[in-house]
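Here it is, the structure in full.
A protein chain is absent from this complex, but the other protein chains hold their places.
The first chain written gets the first letter, and so on, giving A, B and C; residue counts start at 1 in each chain.
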Amino acid sequence: MRLVTRARLKSPWILHFDCGSCNGCDIEILAALTPKFDAERLGVVNIGDPKQADVIVVTGPANPRSARALRSLYEQTPDPKVVVAVGACAATGGVFRNCENVFGGVDKVIPVDVYVPGCAARPEQIIDGLLLALRKLKEKDGG
Amino acid sequence: MVSMETVFSAVALVAAPFAGGLLMGVDRKITARMQSRMGPPVLQPFYDVLKLWGKSPVITSRLQPILAFGYLGFSFLSVALLLFGGDLLSIVFTAALAEVCIVTVSMSAKSPYSYLGGRRELFCMLSTEPLMILSALSIYIVTRSFIVENVLTFEEPLLPLLPGAFIVTGIVLLIEMRKSPFDVSASSHAHQEIVRGVYTELSGYTMALVEVGHWIRTVLVLSIASIFWAPNILVGWGLALALLFMVILADNAFPRLSWQRMVKTSWALGFALIAANVLLLVVTGGATI
Amino acid sequence: MNETEQPVEVNTVIPFGPQHPVLPEPIQLRFTIHQDKVVGVVPNIGYIHRGIEKACELNDYKKNVSLCERVCGICNFMHAMAYCEAVEELTDTEVPDRAKYLRVVWSELSRLQSHLLWLGLFADSIGFESLFMHIWRDREIVLSLNEKTSGHRIHLSTCAIGGVNKDMDKGLISEYKSGMELLERRIRELAPVFYKDRSVKDRTVGKGVLPKKRAMLLGAVGPTARGSGIPQDMRRLGYEAYSNLDFEPVVHDEGDVHARLLVRLEEVFQSIRLIKECLEKMPEGPVMNKNRRFPNGATVVRIEQPRGELFYNVMGNGTKRLRRCRIRTPTLANIPALVDILVGYDVSDIAPIVMSVDPCISCTER
Partner (left out) sequence: MHILHGALIKMPRMIKRVLRSLLSRPATVRYPFVKPEPARGTRGGISFNMDRCDLCQDCERVCPSSSIKIYQDSGRIEYQPFRCIYCHICVRTCMQRAITPSEMVRGPAYEKSVDVYEVHR
């Protein structure tokens, strides 16, 4: 395996964007970075800058307005990148399925690589989702 | 004929970025443990930089790559000057040049975060540069020389004579490493009002270059701190690492202060410490002006 | 752009958000900056609007409990409780006494969770990483109690129309007691950092001042109002079991960021005390009364959320669907105050001042 690919798998910098979730998943993403779960063990850093991010972690069912912001964030993030949709509403709309102003899933806006179920998704599931996303990143690299 | 010392200096120069990366890794580990977390592996900074190197960059201005190389180059040059026994003042000025590069990078971008970060980086320079020069001056007062080689061969350790200047170097290290309370221009975790500050517009290999440059600058300041126990290089580096630990401790014990407070604190504390130190020297007869 | 055409006094405009690490939620605040001072703020919301109020009319009224719970993940139990209270009133359902006490315990637990979350995020917004980590570490005590109670760390989903659908046994009650004691000990240890640490005070005292009169004029609620000396607390209306409990609203008069910080810190201890008191006083008995009617009429429920007054106006028409479910959340009421207190402070004070009203955007926009 190439050295860069190996490094890539050990340093996923995440960009977190909430496009309409109830906060449950967002606080769990933050909880995954704090002492009990400490995703920084795996090199995860919440970087907040799309230009330096590798993994875009999206929560929420997406509405027309946040979709615009999400699309621009996705375009700003340089390759290689993966998108993780956290929570039931980011995958399918979940409990917000019949709300008037939602698209029902992030995959209607940007291509999604990994879906994490749960409402709200637990930190364990989020860490698993990140690891799965990294495997996808490796496949994209041809490793 | 190449002397042993030259070979040693060349090896040290090549090793400087690796040492810097390792120190950053240790720093992240200790910080994590202070926050009662496990923390990333010690080699994490190297993974980060390698990954950034392999990532496709977003170049927002044509100046960016040149200036990123400039930042790394000038940082390297300043360490080289130190290792090959150059002039303390020219080391300080070369280091400042590197800083000018990164300020220009962030100012040349359109992003307001980057612009504000650049402005604050200027204030960081404004706080560190006078302190570095004063530190060098106080070393001169004792050793009668700005040349590192002469300082290194000075017969007695500098620390008992210049405790103030040593603490001032610590303040410089605090600002240089972008640690709380003075992480105003950028912070490693980006939980800050101006997101990544000066780093906002950097990406891919330019970010990797700047990151390596940052390691080297940390090594530079630590080596200057190690000069304070010049006769024995091991004791000197022990002192420098103790300073690093104090900086990490300060990072975890303080919130970020505003840049106004940073300039005021560093100037007041720096000038007062150096002045008191020089006064002490004159009173005890350690030096004559 | 031609450089020479610019006016002499150039104001920088900073778009803060919608994606910003200080605020986990998307709201855009466009700051106009002049010489490093904020001179104008324009809040720009709508990134989270989902249309929950409309969906409440489309759903079966029982399903709305789960939907209202997800208006906001942080204070989910309170939303479910407010909705259930409204429907119980419309269907004349009596809630058993034990259920009332359990609701108070869980809503105080939500408040505890929310305030600890906020204290951590606030520490983060002033760049105090280690304090953030330590507070969130202690917050895990509350989350693990949540998990033991209901099987989930965030969404309790225990509130139902007519009572609660989970009971506590003796073992769980003693776990709650020991958990509360541990939490209190650990937070007491950290309290001096907020009270006395000079660097924290440097960032908070005298920043974002909201005088009492101004707070009243702008209609601030919750800890934002209590930090300005207004003793407003909906819990004093005595809903659920609050009328049997002994407490006073926490009030600080200074009206700055530090006052709001201390209000929330002291409310953490208040919540711990209330939970302990509830567990002592809790009567035995059933926890659920089945309800067989459809909601009819209109009612208003006001409860105290961690961020302030939560207002539910539910109208039924005798069928299984509601006619209207109007939700007014505390952060919406606090946005005018937020815009007001930001003006005149430094760029570096933006983050703590914005955090000090504890904006919950997913509540605000629903």
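By our rule, a contact is a pair of C-beta atoms (placed from the backbone, for glycine too) under 8 Å apart; a residue touches a chain by one contact, two chains touch by 3 or more.
What you see is a predicted model; the values in this text were computed from it and never measured.
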Among C:Asn165, C:Asn244, C:Asn289 or C:Asn317, which one is in touch with the chain left out? C:Asn165
In the full complex, which of A:Arg6, A:Arg68, A:Arg97 or A:Lys140 touches the chain missing from this view? A:Arg97
Given C:His20, C:His134 or C:Arg235, the one touching the chain that is not displayed: C:His134
Out of A:Ala88, A:Val102 or A:Leu137, which is the one that touches the chain we can't see? A:Ala88
Among B:Ser9, B:Ser36, B:Ser90 or B:Thr265, contact with the omitted chain is made only by B:Ser36
Contacts of subunit C with the missing chain: which residues? 59-60, 62-63, 65-67, 70, 128, 130-131, 134, 137, 140, 144, 147-148, 150-152, 155, 157, 165, 189-190, 192-193, 196-199
Counting contacts across the full complex, list the positions on subunit A that touch the omitted chain. 35-38, 41-42, 84, 88, 91-95, 97-98, 113-119, 122-125, 127-129, 131-132, 136
Interface with the unshown chain - residue positions in subunit B: 30, 32-39, 249, 252-254
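Rule of thumb we're sticking to: only the chains that are shown with their structure count from here on.
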Centre-of-Cα separation between subunit B and subunit A, whole angstrom: 35
Centroid from C-alpha atoms only, then distance subunit A to subunit C, rounded to Å. What do you get? 26
At least two other chains touched by the same residue of subunit A: list those residues. 34-35, 46-48
Touching two or more other chains - residue numbers and ranges from subunit B: 35-37, 189-191, 195
Would you mind writing out the residues of subunit B in touch with subunit C in their complex? 31, 34-37, 112-113, 115-116, 180-181, 183-184, 187, 189-195, 251-261
Would you pull the subunit A residues touching subunit B in the complex into a rising list? 2-8, 10-11, 13, 34-35, 38, 40-43, 45-49, 51-52, 54, 76, 78-80
Complex interface listing, subunit B residues touching subunit A: 28, 32, 35-41, 44, 46-58, 188-191, 195-196, 199-204, 207
